[in-house]
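One protein chain is absent from this view; the other protein chains keep their places.
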Amino acid sequence: MITAGLDIGSGLTKGVLVEDGVRLLPARSVPTRGNPAEAGRQVLGLLVEEANLLPGEVDYLCTTGFGRYTFPDRDLQVSDITASARGAVFLFPGSRHVLDVGSQSTRAISVSETGRVLRFKMNERCAAGAGRFLERCAKYLQVPLESLGERAAAAEHPKLISSVCAVLAETEIINHIADGVPVSEILMGVFVSLAQRAHTLMRYVGITPEVTLVGGLVHNSGAVTALERTIGLRVNVSGDAHYAAAIGAAVLAHRRLVKTSIAPAAAEA
Amino acid sequence: MSETVPRNTAPSPPRAAGEGSRGFLEEGRKLQRDLVEEYYRNLATAKERGQPVAYMLVGGNLTEIVRSFGYEVVFPEIIGLNCAIKHASLDNIVHAESMGYGLDVCGYVKNDIGLQDLGGSTPFGKVPRPDLLVCSFSGCYIYVKWWEALAESYGAPMTTFDVPYMRSDRPWREDVDYMVSQLWEFVHYLEKATDHSFDMDALRKVLAESRRAEEGWVKWLDAGRLRPSPIEAYFEAIFYMFPINVLRGTARAGDFYDVVNAEVERRVRDGTNPVPEEKFRVLVEGVPPYTHYRTFWDYFRRWGAVSVVATYPKVGGLFDRGFLHDPSRPFESIAEYSLGAYVNQSWEQRRRIIADYVDQYSADAVVIHGIKSCRSFTAGQGDLRDWLIHERNVPTLYVESDHEDPRYFSPAQMRNRLDAFFEALEQRRAAGSLAPGAGR
Amino acid sequence: MSGLVSIEPSVPEPSGPSTSVELSEDFREFTDARTLAEIVRWSREVVSDPGYPTARAWGRSGRGAVGCFPVYTPQEIVHALGLLPVALHGGGENVEISHADAALGSFLCSISKSTLELALTHQLDAFRAVVFPYICDVSRNLEGIFSRLLPTVSTHMLHLPQNFTSAGSVPFLVAEYRRWVEKLEKVSGTRLTDDALRASIETFARQREALAELARLRMNEPWRIDLSEYYLVRRLGGLLPRELHTSLLGRVLEEVRGRQRKRRDAIRLLVVGPFCEQPTLDLINLLEEVGFYVVGDEFLMLHEWCERPPPDDDPLRALARAYVETPRDIGVRRAPSQKGTSIVERVRSAKAESVLFLTAKFCEPALEDVVLYRRGLEKEKIPYLHLEFEERSTAYEQTRLQLETFAESIFFE
Partner (left out) sequence: MTLTGGVDIGSTTAKCVLVEDGRVVGKSLAPVGVDIVRDADHAFDEALLDAHRGREEVAFIVGTGYGRFKIRFGQLVVTEISCHARGASHLFPGTRLVLDIGGQDTKVIRVSERGEVEDFAMNDKCAAGTGRFLDVCANALGFDVAEIGPVSLTARRPVKVTSTCTVFAESEVTSHLSRGKEPPDILAGLHASIASRSLSLMQRVGVVPEVTFTGGVSRNEGMVRALAQRVGLPVNVSPLSQFIGALGAALLGQERAAGAGA
């Protein structure tokens, strides 16, 4: 049985195929660019092509992410918090706490052994603690997104960002630059500020190890280091964890498929 | 400084040496420090000494009665402001947020509850846990919510002293009766809780001490009427209000104001005023931004602005408007005093008080500092500003930040607003459209 | 300087759907409304009109209406003077705030701002008096602003006692009510008599009973009446003459009991927190759309705050006693029991499986309680979620996401 999970995010649309709910097939992403349905179709096309399947061979498709309702050919949709939690436990079965940092929001989730959401909390009101903020910082500091972590590594005295607003935080950064603060320290400050905000959310739901990071932030080694230091625990990270929500969606699709196909079979028997 | 460095239109801040240059009375400030240290030492050792601890709120507090039963008294608001001045509030606040207190909950509450949950250690010593929570419901609804939360966390008993809201010049008979009956009930409660019997004569003596301190405090406040003003009625007062709020009823409080007032007299004689060249006489309304309190003060000083009168130091009681403790009518006067806490005044009363102050202290302008997490003080300050400008013709500035949460204070923005305000005042004065002291 | 331009305004468009409902003086529309659907339709129109049409209709017959800010006021007193007590519930999603911000400041709940905005834009002109109970500092301070900006309206800040055990509380509250009565007597031009007040107490008791009956039905068989229907019918209770509302409730109960409807597989939910500012109807609908049955709530506490006043020679004292002696656990009244325990009891007695804290943004009394409540719920492993809402916000994406996750976390094992 092949199931698909599509995570239609505000920045990127991510998709994966999963075989029998246990084996990860290829994962792909494309920018959403304001057209979620189209992005979903594109990703699905890529996945099917990569796995050498015919479009009809995907048995069940579950969407998640902010655009989950916009994709017409779905069999099921679940919220991205539910999906990320499942995905995290799929990738790291010991996960009991999942931190999901996407482009516009940060969520702390406590999960059961099976990946069920026990409690969760999202960032309030302002978006200064999320991924888009990092993208802007990268732009401002003229450092490529991919090497933010590397650049920050040298920092000794991180310069914290106090503003809760991502826009005003930029001004703060400019001020630091004008005051001659080295870029590495500003960057590390950005990471630490982000980690501290995440930590407050995490403490609200309660932190039980293992902690797994999912969402786009996994690509950011600097942020991961800052996070581990702030919370005082090791954090599970893997490149696949950017796809956690898509994976979780595919896994939930598989469970649903098993349930619905077994139920009629059982009735026949 | 080279010629090319731009000057502000304002004079740069005075650069004399020592604490005196910050506008403090030297002896007064030193004595105040000693009193504060002693107070925290007593708190830290209260449990060892077997002394019970009562928590109390500043507004309309019942210090005299509670102390007469042998309690040591903790004022979490005072601890909160001390933490904020020492930059120790943010950790507590963030901790409280992780406990579930939302962004918009009063900073005092979050500082206190976060602090307690983290073990009660402050830069000045450990704060003991309460054996009794006395909630004087005088002017702020959050008082009730806050004490309720503490009562539930500690399982400590809570008593409420309900203080009706003041909507008239003088207290209403029924309100005072209600409060007197509550005071009797409270006293009976304390008798049971401590096994001490209540001694009205002892209370009268304590109240006589309170009154002496109150008179001294009022004398200090009144000095702001002089021109130039020998006192800083907002920035300096924050420190000198400690004895009147916390140590009332002890001889030390009264003595403190004697020392302070003698020093003020010297200032008047020598002309060593807190701001060397008094250019603007300002009334300040609202709770200070304790986390950036020196920065905030500097924004005034660099313009030669001195606060000659302020409403915030009256949160503990409007002694300068007649609510003094009277040993011959102990409970009635306690009731009247509690009714007179500043935030317990209706907006109509508050407007009247401010208008009177502007006249009595010949203020040129009003600066209102709003607190984002305090609705009691703040909700309606915008309307006050409107009223002052349009109906009283008093130039008024409204700025906003927080008393406890440094994340809400933006130095650049704050400075911009104050600079613009004083710039405009200066312009108008130069053009003759603002007479000095034209607070009418 | 020829380059300077001055752009003239074109005719401004009306902002929002300016529905203005004209009701007849005797509220015939409601008397004639036979079915629940008709009642709900009228209610929807009345509720979405920020000009309080029932107060206008009442006023046209020369009688005065009195605006009652949430949560609780002894409306019996207003009624006994021949005035119509009308529950103020803010401006809803269609009122744009442009004047009130200036007076109030930015970090305040929407209901305080929209109520002032409505007053300043003459939408509350039908009210001859407004009362603000001391439920929080915002409500309290609002009175002082009203009294300055709207000098022709009689205002009162009602100090409700916070000491519920003192022997002095009831006599004080009687005196406080008297002070208010004096103002209202001027407004109505009549004097309050004990007999009239006793009769009013009866009227309100009957309404309370009927509302309690409907609440029981909703709790036991939530599928019989949609949440929005239930909400709208109740909301009328603070807007219409109470006698009329009680008779409407009779009709509603009858119809609902007879309905044949399928029960959904939904999670039983207790909603705590919106006792003052009200969320939009869309948000209320969303709660059940994502898979819940709301079986207990704090949406409109006006009638539920107090129990029927105890028998007493003095009816005013009876009302005061009802306030002081009814132990009600709500964000703006101290409960005798611990919050952590009382929430669990409430969950149990509503047979709820989960709790939603739905608190108005910047509503501090509600925010502070959430912490105590959640401690109690965590001990008992009862799932909960905390969401903040705003009167005017119509962007539900974040809210939907969280509600769906909450439902999924209970549904998926």
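First chain written, first letter: the chains are A, B and C, and each begins at residue 1.
Convention: contacts are C-beta pairs under 8 Å (C-beta built on N, C-alpha and C of every residue); 3 or more make two chains touch, one makes a residue touch a chain.
No experiment lies behind these values; they were computed from the predicted model shown.
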If you put the missing chain back into the full complex, which of the shown chains would it touch? A, B, C
Could you tell which one of C:Arg41, C:Arg63, C:His99 or C:Lys183 touches the chain left off the display? C:His99
For chain A, which positions touch the chain that isn't shown here? 10, 32, 34-36, 66-67, 70, 104, 126-128, 132-133, 140-141, 163, 165-168, 171, 174, 177-178
Touching residues on chain B - with respect to the absent chain: 4-9, 382, 386, 389-390, 395-396, 398, 400, 408, 410, 412-413, 416-417, 419-421, 423-424, 427-428, 431, 433
Logged for chain C, residues touching the omitted partner chain are 1, 3-10, 12-13, 15, 96-99, 101-102, 106, 392-395, 397
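Following the convention adopted for this analysis, only the chains that are shown with their structure count from here on.
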Distance from the CA centroid of chain A to that of chain C, rounded to the nearest Å? 40
Distance between the centres, which are taken as Cα means, of chain C and chain B, whole angstrom: 36
Please list all residues of chain B that touch 2 or more other chains. 99-100, 102
At which residue positions does chain A touch at least two other chains? 124
Which bits of chain A are touching chain B when the two form their complex? 124-125, 162-164, 168, 175, 196, 199-204
Please give the residue numbers of chain C that touch chain B in the complex, ascending. 101-108, 112, 134-138, 140-145, 147-149, 157, 159, 161-163, 165-169, 171-172, 175-176, 179, 332, 334, 338-340, 359, 361-362, 364-365, 367-372, 374-375, 386, 388
Which chain B residues qualify as touching chain C in the complex? 99-102, 104-106, 109, 137, 140-142, 144-146, 148-149, 152, 160-162, 164-165, 167, 172, 174-175, 177-182, 185, 346-348, 350-351, 370, 372-373, 375-376, 378-383, 386-387, 400
